[in-house]
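Let me begin by presenting the structure, written as structure tokens, before commenting on it.
Excluded from the complex is one protein chain; the other protein chains are retained at their positions.
Presenting subunit A:
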Amino acid sequence: MPIISASGLARTFTARTGPVHAVRSVDLTVMPGEIVGLLGPNGAGKTTTLRMLTTLLAPTGGAATVAGCDLAADPAGVRGKCGYVAQSGGVDPQVTVREELVTQGRLYRLSKADAIARTAELAGQLGLGGLLDRRTAALSGGQRRRLDIAMGLTHRPAVLFLDEPTTGLDPGSREDLWALVRGLRDDFGTTVVLTTHYLDEADALADRLVVVDGGRVVAEGAPAALKTEHTGSPDASLHDTFLAITGRAPAAADTAPLAV
């Protein structure tokens, strides 16, 4: 039984300049315990896809089930079972780490005592132990990101969605984060869907890649299989594979503003 299945998921925005087809048609099947990477250049529709799958944005076409709940019929069910970490995170710079984590637990309907206990547990698990009484503004990039992820894990979700989890992090912090995501799957069986435009990240972390371009899925498979299929060699770089799939080079490290 797939834990996520989406078919024909689409979203068109109405902008002043006319309609924007952010996601044209995405089919996606994810099995429990998989780490799936949505790979694609900026503007491919990765964030929009995640926002639909997490109930933040109503699709203008298609349907999906997440963790056994239908996106359209039972959005509250989906919210209770998935965690979402946006690219921009989601903590108030003026609030302390502890207050954010406890409030988040309570928003997920934990009792006060449970929310406090869960905060301590997450702080230990994500290396935030000594930082609980700091304002989130005073955290380093890597610490901030770990807090963002802790916020998404408060309710022990079956599925965790991560949008560009390592954008802007230094190499050391990126590898720490990769280890953390693998640990979530290995220790808790969490299904992880993450977006990235970093090829090394997709290569190192994902069991399976879904390559998105122009709002559509253009290729799909395990990294090695994709390489063989599109370049004829399992040793090809993902960069060459990407070039073969989309006909252009993936975006370089970007300085694009965060999605609002």
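Throughout what follows, contacts are C-beta pairs under 8 Å (C-beta built on N, C-alpha and C of every residue); 3 or more make two chains touch, one makes a residue touch a chain; residues count from 1.
Keep this in mind: contacts and distances are computed from a predicted model.
Of "Transport permease protein", "Rieske 2Fe-2S domain-containing protein", "Twin-arginine translocation pathway signal protein" or "Cytochrome C oxidase subunit I", only "Transport permease protein" is the UniProt protein name of the chain excluded from the display. Summary of contacts with the chain left out: across A:S25, A:S88 or A:T228, the touching residue is A:S88.
Residues of subunit A in touch with the missing chain: 13, 51, 54-58, 76, 79-80, 82-84, 86-95, 99, 103-104, 106-109, 151, 258, 260.
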